[in-house]
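Shown here: the complex without one of its protein chains, the others still in place.
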Amino acid sequence: MSFVYGRNITISIFGQSHSPATGVTIDGLPSGFKIDFDTLEAFMRRRMTGQGAHTTARREPDTLEFLSGLVNGVTCGAPLTVVIRNTDTRSSDYDNLRDVPRPSHADYTAFVKYGQARDVRGGGQFSGRLTAPLCASGGICLQLLKREGIEIASHIAQIGNIRDRLFNPANISAGDINNLKSAAFPVLDADAGERMLAAIEEAKQDHDSLGGIIECAATGLPPGIGEPMFGGMENRLASVLFAIPAVKGVEFGNGFAAASLRGSENNDSFIIRDDTVKTSTNNHGGILGGITSGMPVIFRAAIKPTPSIAREQQSVSLSKKSETTLVITGRHDPCIVPRAVPCIEAAAALALYDAFLEPGREIFSL
Amino acid sequence: MSFVYGRNITISIFGQSHSPATGVTIDGLPSGFKIDFDTLEAFMRRRMTGQGAHTTARREPDTLEFLSGLVNGVTCGAPLTVVIRNTDTRSSDYDNLRDVPRPSHADYTAFVKYGQARDVRGGGQFSGRLTAPLCASGGICLQLLKREGIEIASHIAQIGNIRDRLFNPANISAGDINNLKSAAFPVLDADAGERMLAAIEEAKQDHDSLGGIIECAATGLPPGIGEPMFGGMENRLASVLFAIPAVKGVEFGNGFAAASLRGSENNDSFIIRDDTVKTSTNNHGGILGGITSGMPVIFRAAIKPTPSIAREQQSVSLSKKSETTLVITGRHDPCIVPRAVPCIEAAAALALYDAFLEPGREIFSL
Amino acid sequence: MSFVYGRNITISIFGQSHSPATGVTIDGLPSGFKIDFDTLEAFMRRRMTGQGAHTTARREPDTLEFLSGLVNGVTCGAPLTVVIRNTDTRSSDYDNLRDVPRPSHADYTAFVKYGQARDVRGGGQFSGRLTAPLCASGGICLQLLKREGIEIASHIAQIGNIRDRLFNPANISAGDINNLKSAAFPVLDADAGERMLAAIEEAKQDHDSLGGIIECAATGLPPGIGEPMFGGMENRLASVLFAIPAVKGVEFGNGFAAASLRGSENNDSFIIRDDTVKTSTNNHGGILGGITSGMPVIFRAAIKPTPSIAREQQSVSLSKKSETTLVITGRHDPCIVPRAVPCIEAAAALALYDAFLEPGREIFSL
Partner (left out) sequence: MSFVYGRNITISIFGQSHSPATGVTIDGLPSGFKIDFDTLEAFMRRRMTGQGAHTTARREPDTLEFLSGLVNGVTCGAPLTVVIRNTDTRSSDYDNLRDVPRPSHADYTAFVKYGQARDVRGGGQFSGRLTAPLCASGGICLQLLKREGIEIASHIAQIGNIRDRLFNPANISAGDINNLKSAAFPVLDADAGERMLAAIEEAKQDHDSLGGIIECAATGLPPGIGEPMFGGMENRLASVLFAIPAVKGVEFGNGFAAASLRGSENNDSFIIRDDTVKTSTNNHGGILGGITSGMPVIFRAAIKPTPSIAREQQSVSLSKKSETTLVITGRHDPCIVPRAVPCIEAAAALALYDAFLEPGREIFSL
């Protein structure tokens, strides 16, 4: 079940970095939904390569080929499969990595798990390339959520030591959401964005890389999505978010900062607004007891710095059981964070739409 | 599937705070395993009430009653069910909360999800009481892991603004593990522990509460546990950890701190030790590509301050759709963090043992 | 996942024949449903022991103890757990069977699967005793289905060579359903029933046993329940029905008889009745493409003769790897079929109610 996610829809992702294609099958979509292909492709372009100085030179159009699930662009209830060809694969770049695992990549654990038969080309199924089908399926769920009045947007909250301002969690503006969706480099504070870009360029010059934090908000969610215990929205969001390579932490609402607060500071008072229950602040990040409260869902994901750096590193020879050094060549992002933004949104959309379809979901209101 | 977890074992938890009992069924345990009941009960006592100044006055012996799965204390392959009676329930404490949800509790989302029929007594199925069966099942998995040479231990890394020193992630000492398991208040730095206890007492005097951070390590794990993508150990650990009420963030290895690091700082060099592959540092937290690397698995969980505080708070009347105030009476922990420690370990044990049993798991070695 | 069933509700069964108790947890029940305990207990009595000449002498009241999931007898949305104590267990009856597996029982496969630690008392988790929690959970689902206008009833279609008349599948009368539910020995043709009882008595005198066939009908089902492929109602019903020990075959509509028919004989014409689509005949058994058609769902299950017979049989000594003979003592039904009737209905109710809750289930009508 490693590449399969979901209870009410089922996402089944496939592909390796250098296999003929990657893709995804979504089972359980409602019938009669007209996919907006332009919007979907625009969403896919946000994670694409070759968009700027901070991304790799690998260029792939990521054309979406739909094999099933549609009749004239409208979902028919059959599983929808979309395929993305891997067209620009230079496998020879990776030949020298078969014996010497790259530090902080999955090369060694892939060897342990799959042995000599593993696909070493471009990281095989561990490649960030697998986020293309994640985004394709998540992009469709984003459209289905939008139909329900639910929007998901995110910004780069931190790169290296440079921080964007955070969302006001109790009041995410529609303007911010729209700006972020169309931004080439999504930040709330344009000046911080400029400095982030400079920091990325600097790291690149140093043959090094940078990590960061992405903050994501989902607005328009009705209360009542998610379930207690293992079915909580935090559990479910986290269980998709950690599928994105490089995500090493996830926090909701105040998250780790809550550790330093007192209850009187962290609690959110209930209030009545527009005849319904809201909270005056949103330290809880829109989720209480695993269930959406009707406030925006807010979370942050930590992205580690790209492990591929153009410096000599210490590693080992698997065949010789001896230590050695390694220089990674090939094309790599000095900072993966900007391209991870749509992946985070896609992951959130998958988890939220899946939960939205919960069986027998009766929502009680005042 | 809200209260059900696992692929290779299945954990099915039941109960409410004030139902006749809580409990858990574990399906898929290997047969022939002799449970050490003394060790299990000692583990359960670590989450129990009434242990000290920082916990509530509710006292329940948490006697474990095994309904099935054993013959003479040895697993027989049938689903194992253990029941914990709720003996000390003062439901009248909660009667006034039916109409006025407690801030930052699940009272309001429970209303939205389950309507008037919800169990308002003690938070119903959202209660921390449900961590008793979590600990019972996790405690059994801890014993099964220990049989494989795998140990899990954790400490209170932070309460309020007071921090314990962190594990040395590349070298968790067996002595630390043993000390933590038997400690009344598990910290690595005894002095920090004293100050934490003082801070808890101070918060209590202020009719307030404190949150914190728990750091957990699993040692002795072979490389190769977990799978890529949605089956990654980070995904699976997080998806159990967020089932513990009050957990609002989870990070692995350097976690959020990795955002500020460069790749050259965050990468872990591979080395050869004792004829096998290790890393010189352990910024990756023992998981690469979702799969254990053979280094200790290290993660931290953020615990929000107990939302129940003995101060007047703003809330709403659900029936009147109007704002009102609320004073919570009853017995509540000023800081849940110490009692959450065994819950974190139990959650980790469930996720790790479940992954350990992965079907057809062949581990390739040098 | 062996003892866990369901997608939209989750049934988790536990217990052995001679463990302290058997029971079941149902996760996912809607909140606010008042269980009719009298009806549930009456349903449970139909599978109970000691009801007549054809059943074993083991007498257990099968009192239902609810540990969770209810507030004042009404579902609250938490997992519902019901426990049935095993009070009348004479384990010594089975001691001689540890080494010599009973023919056509699961004794040998239990040894292969669980080794020496298996529970040999009364067949352990393979015992028909496990159908008690199946009936308890299925009995609750029967009530939930009835609330939706859906009824399930069945009759003994065959015992040995004696056959009852079959349902008219296109027209199941409400009178028949009511009669069957309250009948001590449910048949459509009372005379056939008399002869069946005589045949059972005769087999008993011969120290032998009889099998049979149970025919089950579900009426009032709307069209649109179930899904194509692996999610079909036939797949789902079969996957629960074969959990009942002794079921060796399942067929829907014309079933195996369809093999001898031509398409022109087996096809069911569509007609309009009461402004909706029906079929003039119901050879398809109410399921087309895995989905209910709006006609009654009809299936039959084959029950093998009780393997426990009071005659000397050939078997082997597992310890000596040699052939030997065996005489089974203890209490056993000469014919399990009458007691299997409510089990079949319970199984059908579980599968149908689970499918009824299908997420996002929009039913299109004319």
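Residue numbering begins at 1 within each chain, and the chains themselves are lettered A, B and C in the order written.
Basically, a residue touches a chain if its C-beta (ideal position, glycine included) is under 8 Å from a C-beta of that chain, and two chains touch if they have at least 3 such contacts.
The structure presented is a predicted model; accordingly, all values stated were derived computationally and were not measured.
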(request) Just name the one of C:Phe33, C:Phe126, C:Phe167 or C:Phe356 that touches the chain not displayed here. (result) C:Phe126
(request) Using the touch definition up top, pick the residue from A:Leu40, A:Leu64, A:Val83 or A:Cys216 that touches the left-out chain. (result) A:Val83
(request) Specify the residue from the set A:Arg47, A:Arg118, A:Lys204 or A:His284 that touches the hidden chain. (result) A:Arg118
(message) Need a quick check: the contact residues on chain B for the chain that isn't drawn.
(response) 7-8, 28, 30, 357-362
(request) Against the chain that's been left off, what residues of chain C make contact? List them. (result) 1-5, 7, 13, 101, 103-106, 108-116, 125-126, 130, 158-161, 203, 206, 208-213, 223-224, 227-232, 234-236, 238-240, 242-243, 245, 247-256, 258-272, 275, 277, 279-280, 283-285, 288-294, 300, 302-309, 311, 313-316, 318, 321-323, 362-366
(request) Spell out the interface residues on chain A facing the chain that's missing from view. (result) 1-4, 7, 10, 12-16, 19-23, 25, 27-28, 31-33, 65-71, 74-81, 83, 110, 113-119, 121, 124-125
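Here is the rule we use: only the chains that are shown with their structure count from here on.
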(request) Please indicate the chain closest to the centre of the assembly, with centres calculated from CA atoms only. (result) B
(request) Indicate the whole-number Å distance between the mean C-alpha point of chain A and the mean C-alpha point of chain B. (result) 26
(request) Compute the distance, rounded to whole Å, between the mean C-alpha positions of chain A and chain C. (result) 46
(message) Could you work out how far the Cα centre of chain B sits from that of chain C, in whole Å?
(response) 39
(message) Multi-chain contacts only, two chains or more: what residues does chain B have there?
(response) 1-4, 7, 13, 110, 113-116, 125
